[in-house]
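Shown here: the complex without one of its protein chains, the others still in place.
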Amino acid sequence: MILLQLAILGAGTGALLGLPAVGFGLILRVTRIFHVAHGAVFLLTAETYYYAVTTWHFGVPLAILACLVVSVGGGILIYLIAYRPLIRGRLSFLVGFVASLGVLTVITNVLSIVNGGGFLSFPSGVLTTQRLSLGGLQIPVGDIVGVVLGVLIIVGLQLWLSRTLSGRTIRAISDDRDLAAVYSVRTTAHDIVTMAVGSALLVPAAIIIPSLNGVDGSAALTVGTFAFTATIIGGVTSPVGTFVSAVVLGIIESVSVQWLPASWSQAVGLGIMVIVLLTRPGGLFSRNAGQSVLAERSS
Amino acid sequence: MRSKMKVIAALTITLVAGASLVACSGQTSTTTTSGSSNQTFTIGAALPLSGPNISFGKLLSDGYDSAVKYVNSAGIIKGKLKMAYGDDQCLPQPAVTAVHQLVEVNNAVALGVLCSNAVQAVAPYTLSNKILTVNTNGSSPDMAGVSKSVVSLGPLLTGELPLMMNYAVKKLKVKKVAVMYTDETLGQSAAKAVNSLASKLHYKVVASLNVSALDTTDFSSQVAKIAAAKPDAVFVGMLGASQSNAFLTNLRQAGVTAPALSYDGFNDPTTIALDAAQGSYYAQPNVDLSATDKVTKGYLASYRKTHSADPAAASLPGANAVILIAEAIAALQKSGTKVTSAAILNYVNSDKKFDLIGGNATFIFPDAILAPAMSIIKIENKAPVSVQSITSATVRKTISNSGL
Partner (left out) sequence: MALAYWENILIFALIAITLASALNIPMGLGGMYVAGMGALYGVGAYTTALVAGHVSSSLFVTAIAAIILAAAAGAIFIIPAVRARYEYFMVASLGLQYVASTVFVNSAFVGGTNGLTGFPAPTVFGATLSTPNDFLIFAAIAAIISVGTVALLRSSPVGRRMRAVRDDERAAESLAVSPLSARSLSLIIGGALAGLAGCVYAYYVGFINPDSFDFQQSVLVFTMVILGGAGTVWGPVVGAVIISALPPALTFLNFVPPADQASLGQIIYGVLLVAMVIFRPEGLISDTSRFGRKNPGRQEQLK
């Protein structure tokens, strides 16, 4: 019973953190930037929600809108200021990684000057206080919302990528940026769309998780680490794969508490990632299983 | 190739020029005037002023600054006190650099250090240079007897935990305790202490769970296990208010109503204001701001004048570090001894009584741990309420009898 309970809680957390992971994967796939600043945008969005609800007294819908604006705007700004010059200069992913680290440092420290760097505890809302009881199992409403929202958004994202022109263009860019440019595809515009969509995917997690637990500066790294772990395990080319891996990873990390000290759970996730990299470098859900897509292109 | 050499040369010149410029500006700004009546003494504090523990650093610096203001206006020493800060991010290497800066550039005569790993990292240096290092907050038992240059302001977990658990068993009738701790020095030793006190105080540890020091996002699986164990009380040995707050929030949402017990880590404004923390208990040095001794009253009056509010209890260790050092300086001046960092260290190590905020106290040697009067605090209506006071003598006895 306790195992089932742990698995349910893990799946909820995994689904919530899975959306930022899918955003991370999409950005990595299209721009080839290892966007570790994604976690900083998460923090920025979470704190926006906090101030919107507590200090500015926005209603919940308006607060969610503010979060969307901040996260999408933040993502696009980061792209325009830090990433676009790099992509134009046709630089390797390494410098992109360093630039992203720089952005992460700047955002987290600006936030710590703004709010003193302390812990923000969110006012409790419907999502956080209510739990369904099902034959001895406790299921937080926040987790249910996370899973349902996650599945809906992933289905929508998959439809967008496969059925619409802009989605297919983005996939074309991610397959071969140079070739796309030859066919006069406006790569910058599509990069911006990617950043916007990737950052928007942060919003549900950035609202629900801090509402449950509160938030402080360290969340940026935790969210970022989970995102790249799930992305690498699932495979960069597969948003569904990333999401499924995130849920499975959430379950494994949660259930492992039964046998291992919980401080090992992050190492468990990263250990799985290393094993996946050794056996199927392209990720568990990628089409060409044996090879890593990005590495193919860069050689 | 030639252009490469040019870049190197240019860089070297810039660096050397920058370094010498910085070095000069550093020296000129800290020149101390000699002459006994208007001498300025600098106290150095190594704190986390960036990174995840920044909120602690800021609280403590408020304590330091306000106490310096009090000491200077009350004329406790001949001359003036001044603070200098170094950012250590609660990491060993930055702590060493920060302390070098404080001593060698800012000419600090004594130091206050917040984080336990920083205290340990700077101890070899402060020992060989004979500089008093006040461990303001580190509560973990390995702070006992770090080196002859370190004194600890708190009674450490070994003093706090027996008092807390004793109260829980006697007054709250607790029989089953669940433990949640951060997997690092402090948490591990707290968990160990709660386990080893169990047989003596007749309670059972029904669940013991931990979390990595970096994780503040999710505790749902640990909470689920604690809920399943149905404890009478949950002991929280977590590092920092962020983790404790997140954990308590999770715990209450999972429907666990058992009170939380803790060490003075709960003494943080955000925890005291947290809905989920109401009804929690913790042990801490007595910070009875209504105490009538001269120092407490004088300090409070001075603080209220500039802040129009009471100081946060969590900032008081910084203030007490300043007052301790000031009293040592004053005593040296009175006896006509030249005030040097070695003389201050020597004075504090010679078993004297100090009048601090919250009452007087002495150090327990050889570990150089202060045994102040303590209180058990209950968080009620978003305020800390003292539910039991324990005298300094009882604290001394508990520490030597705890067997921890």
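Chains: A and B, in written order; residue numbering restarts at 1 for each.
FYI, contacts are C-beta pairs under 8 Å (C-beta built on N, C-alpha and C of every residue); 3 or more make two chains touch, one makes a residue touch a chain.
Every value quoted in this text rests on a predicted model; they were computed, and no experiment measured them.
Q: Can you pull out the displayed chains that the omitted chain is in contact with?
A: Over the full assembly, the chain not pictured touches A, B.
Q: From the list A:I27, A:L86, A:L120 or A:I153, which touches the chain that is not on show?
A: If we include the chain that is not displayed, A:L86 is the one touching it.
Q: Return the single residue from B:A123, B:L161 or B:V295 that touches the missing chain.
A: Here the residue in touch with the unshown chain is B:A123.
Q: State which residues belonging to subunit A touch the missing partner chain.
A: 34, 81-82, 85-86, 89-99, 101-106, 109-110, 112-113, 117, 225, 228-229, 232, 261, 263-264, 266-267, 270-271, 273-274, 277-278, 281, 292, 294-295, 298-299
Q: In the complete complex, the non-displayed chain touches which residues of subunit B?
A: These residues touch the chain not displayed: 4, 7-8, 11, 15, 18-19, 22-23, 25-27, 29, 49-50, 54, 57-58, 61, 85-87, 89-94, 96-97, 100-101, 103-105, 107, 117, 120-121, 123-124, 128, 140, 142, 183-185, 188, 212-213.
Convention: only the chains that are shown with their structure count from here on.
Q: Using the touch definition from the top, list the residues of subunit A that touch subunit B in their complex.
A: Residues in contact with subunit B: 2, 5-6, 9-10, 12-13, 17, 109, 112, 116-119, 121, 124, 128-129, 131, 138, 140, 209, 212-219, 221-223, 253-255, 257-258, 261-266.
Q: So in the complex, which bits of subunit B are touching subunit A?
A: Interface residues on subunit B, with respect to subunit A: 50-52, 54-55, 58, 183, 209-222, 224-225, 227-228, 241-242, 245-246, 249-250, 253-255, 270, 273-275.
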